[in-house]
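Removed: one protein chain of the complex. Kept in place: all other protein chains.
Here is chain A:
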């Protein structure tokens, strides 16, 4: 233990407390330059909006849960769908390792809701026609009589007879920039369809589905090597089909390769890999693939190759979504709840203030100041977390904060009651503060550990808005510890060395008379300087002396110091 005087230690602690608050403030101030603000971010139940909890399920799988890879893929799928539907500020996240949560401000329209729920499907279709993504201007459109008839029965999937007059008009009118062009469930797998590429750079007419995504056994990305096995430095995506698709894919590539052989620019030499109604990739068949292991090459970076391989993998595992819960909170209700939550907190706080003043007199102000400081750190931490990890304060979170007021105040109660006990045993007030702290410190640490453990367990297992509750509960437990160590105890140490509190005047809350201490010992603190006070009562000193003589005579195992003296110098 450092030999610094308690006074110096207390000052150092208070300075570090102030430094911590300044650092937090500076952090928040700094964050305002990169999108942060001085206010907390609010969750949907306070700001209004729609929240959907979706549980993903792998189609055809026995288990009703998904692993973390599949869950991440599910989040990706949903994120793409929501973004594709043009919903701004949507948030997609996971929950307890099994659900996907979609939160959007405002209401979700029926179309977007449908889109979100649809199961992800991957298909391979041959390309019939490709064109620039925009709508064809009216004067550029194919004249009525030149429209394809599509009257003959198509011979294979690449047959131009799939294109009917209606389909052609639809193709001409499609604008890939408009979000409405892609509804996977409207795409009949047995017919030709119009579709856009995922990045919106091209639009297509595609033949019927030839190979399904579920036929993919595996997909990976690697560097492309040439015929002699030397790496070319390019990235490629490797697909491995199952036995059934192997044969089918051979047929497809044979047909497509023949178009390629005749004209390398022929759109029909390409096949489209479709996910969720959009074309992920549309490579040209440059060879006949007989082993069911095609490699897609092109302008891939390592990243884009890996992304496509991932998408192909989940094409092999189509994921269904069922809605677990859906909540639409109107903006009025959200604002109401926020206001009421704050009012409840304020009432609770004021009641606790009054009670502490009533119980601990002027000492109650230390409780109030400590609660204010604890509240300040918690607030700043929440603001910073909102900026750094996008933590949003929910109604349950506010409830957690309010409940924490009581638990935080309890640390002070434990401490103050200890001090009072020490005074009752006859110690001087400065000594009682130091001794009380030593034993209260242990209790506070142990009990806060329980709070923190509970908060962590709650946070880990909880679902829904409850997480916010556990989060603030844990956060305030930490804030409480910081405040007790760096604010409350140093404050009390300093106060105990003032005349008013040190002598235990009437309203100090530490008055030995009203605590029933034996008055004889009270004067001791006044005579001795606080620094050299050993804080022992006469009775204690007498006992210690007796123990010493006893030890000298019997050489027994009785220690010479009481627990009290040992810790007095800390």
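As a convention for this text, contacts are C-beta pairs under 8 Å (C-beta built on N, C-alpha and C of every residue); 3 or more make two chains touch, one makes a residue touch a chain; residues count from 1.
The definition used in the following text is that contacts and distances are computed from a predicted model.
Novice: Refer to UniProt and select, among "Methylmalonyl-CoA mutase", "Protein-export membrane protein SecF", "Cell division protein FtsX" or "ABC transporter substrate-binding protein", the name of the complex member that is left out.
Specialist: "Protein-export membrane protein SecF"
Novice: Looking at the whole complex, which of A:58, A:128, A:252 or A:399 touches the chain that is not displayed?
Specialist: Residue touching the chain left out of view: A:399.
Novice: Among the options A:78, A:352, A:366 or A:383, which residue touches the chain absent from this view?
Specialist: Considering the complete complex, A:352 is the one touching the chain left out.
Novice: Which listed residue (A:132, A:340 or A:372) would be found touching the missing chain in the intact complex?
Specialist: A:340
Novice: Could you pull out which residues of chain A are in touch with the chain that's been left out?
Specialist: Missing-chain contacts on chain A: residues 45, 48, 53, 55, 96, 110, 113-114, 322-333, 336-337, 340-341, 343-345, 347-349, 351-352, 355-356, 358-359, 361, 395-396, 399, 402-403, 405-407, 409-410, 413-414, 417, 420-421, 424-426, 439, 442-443, 446-447, 449-451, 453-455, 457-458, 460-466, 469-470, 473, 514-516, 518, 537, 539-540, 543-544, 547, 554, 556-559, 561-564, 566.
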